[in-house]
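Omission of a single protein chain aside, the complex is shown with its protein chains in their original locations.
Chain naming follows the written order as A and B, and within any one chain the residues start at number 1.
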Amino acid sequence: MAEVSLARAEPAVAQRVRGLVGAVWFLPLAVFSLIFLFLPSIGLFVGSVAGSHGATLTYYAQLFQAQYLDAYKVSVELSAATAIIGAFAGLVLAWAVVGGGLPRVLRPFTLTFSGVASNFAGIPLAFAFTSTLGPVGLVTVFLKSLHINLYAAGFSLFGFWGLVITYLYFQIPLMVLLIVPALDHLHTWREAATNLGATPFQFWRFVGLPILRLPLLGALMLLFGNSFGAYATAYALTSGMINLVPILIGQELSGNVVFSPSLADAMAVGMVLIMVAIFVVYLVANRRSVRWQS
Amino acid sequence: MAFLEIHQVRRQFASQVAVENISFTADKGEFISLLGPSGSGKTTLLRIVAGFERPDAGRIVVDGEDVTMMPPQRRNMGMVFQSYALFPNMTAANNVAFGLRTRKVPNDQIQARVRELLSLVGLEQKADRYPHQLSGGEQQRVALARALAPNPRVLLLDEPLSALDALIRVNLRGEIRRIQQTLGITTLYVTHDQEEALAMSDRIVVFNHGRAEQIGTPEEIYDRPTSAFVSSFVGAMNRLTCQVISRSAGTVALGNHELQVNALPNDVTDGDRVELWIRPERIRLGWDPDDVNQNHLQVVVDQVMFLGARLGIKGTIVGGGGALTLDVPRDANDRGAMLRPGASVDVTFSRSIAVTRASE
Partner (left out) sequence: MKRLSVGSWLVGIVALLYFIVPLVATAQFSFQEGPGQPFWAAYTSILESAQFWQSLRLSLGMALAAVVIGLIVVVPAAYWAYLRVPQLKPWIEFVSILPFVVPPIVLVLGLVRLYASGFGPLSARVTMLMGAYGVVSLPYMFRSIDTGLRSMNVKALTEAALGMGASWTRIMFQVVLPNIRQSLLGGAFLTFALIMGEYAISSMLGFNTFGVYMLLTGQTQAQGAAALAIIAFILVWFFVAIMQWVSRNSITTIGGSR
């Protein structure tokens, strides 16, 4: 009786009740991301602006001191370098494998290996490269026997370019995984262009790269983030002696307090802001090319 | 004189033969369909002609020039792809212009040619649209214009209509044929749709398992199929298994009926099993006992399907012989044939039907 009259009297209420019941399905995701993602992020922001007498921007101002500014600079440069080189090398490698230049049987092998190598990061990767290009690494020693002394020439695995070479071991495979689906789609377009008399250069210039622009940009962004947040590889390789933002934050967290907690919070917020900025650039580019993308 | 010659072309993928020693020629301006089920090798042959695949053996000759080893970008063959393959980053006009730009045609000539072709396919109003702003049919028209723009020597179409709705398909196939005849361009057309092939082609090559089962005009293919595969792939076919009673008298037994046929194969002897091939529409309702040129059977109707202008009948031959499919004018019922399940009707068919040795 009561149900019948309710349904007849207030369909709007019934609808709202149904909507609320539906919301239950989203509750786990909402609660989990609130507790473990949104609140901690907000907490960092609050911590970074909380001075002893109300809100303050002093900690952000401190970020512009030489040491911290340099850490950001190195972090961004490292991420940009590994993203750009990794994207280019990954694109070339992926095209060699899926574009028909190399035997077809290499394709599944390359994809599996890329899946492995893109996940082979952190501590073991640092060990592997120490065994390879460290002061007594296999390649270093081998080159020395050819009278090429890498370390005397100024190279160090524990410096910027050493990190770049190491990071590329997971960046290039990640790029391969990201771009292969897009390259697969390029197949018929390449045939169409070839059929219409295009040289490989003409194909890439007028068809391939314009079509790939968005996937490439997306991949670049992912690669940047992948390297920007990397901590373990750099830490293990340099024993924490390189001036990167994640390393500085790690120092504060693990109790080697050299600066105030609020400054670490500000540094962390700075990292998030850089990532957000890059994400926004991508979204804008995405929006702009909607013109010819359905 | 043959304009496009395909000589003994063979292509093998791993252990599977995709194209097995195919040979045929096309005259200038001829429209040839490559018809067959998927995986029968017709697309592979088209791609070999276009230059995307190399044949393991054989030659492709265009206008007296051997192009077998020529890279695809120099062959000057216009190809239309099943998935259209329009460049999404270019407008319709720029898509059509692409093949002219790669050939360094002067800009003013490009503009004129693009306008000409877009109006040929009826899309001059949509020159500045991007592919995603066009319907499927419009996209395929642009693809056709793009393929035709550089004045190709041969036009290649790879199932260009299979992604479209039925009505658009029928309209566009008429239009492709019209344009092809206007330009007089030699055309290879890959399709798995027998109706399409019959409607459009000058000649048809029927593919099966990488071989050309039969090559001929649509009429030849339909009326005189040379193999069981062709007979059942192109149009519907009743295949009735009989036993030869007397070769000299031209009589065969179907169930407990005795039938007369005019042309028994030369190599059969009395007692051999043969197949009668009868198109459903060649079977007539009714029986005139005085007409000696007709064979007569009685059929119990199992099912009547309304097909618009015609009726499709499935029935069982009284006295043994199996099932029979009929395709009769719709007004047959009005003339009192009483076509309904369970009814028994008289049917006749000519003595001059195809008879082949039964495949065992």
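To be clear about the criterion, a contact is a pair of C-beta atoms (placed from the backbone, for glycine too) under 8 Å apart; a residue touches a chain by one contact, two chains touch by 3 or more.
As the structure is a computational prediction, the values presented were derived from the model and not from experiment.
Contact with the chain not shown here comes from a single listed residue; of A:61, A:116 or A:241, that residue is A:116.
For chain A, the residues touching the absent chain in the complete assembly are 22, 25-26, 28-29, 32-33, 35-37, 39-41, 43-44, 47, 89, 92-93, 95-102, 104, 106, 111-113, 115-117, 119-125, 127-132, 137-139, 168-169, 172-173, 181, 184-185, 187, 200, 222, 225, 228-229, 231-232, 235-236, 246, 249-250, 252-254, 261, 264-265, 268, 271-272, 275-276, 279.
Everything below uses one rule, namely that only the chains that are shown with their structure count from here on.
Here chain B touches chain A in the complex through residues 50-52, 72-74, 76-79, 81, 83, 85-90, 98-99, 101-103, 130-132, 146-147, 150, going by the rule given at the top. Against chain B, in their complex, chain A makes its touches with residues 188-189, 191-199, 202, 206-207, 210-211, 291-294.
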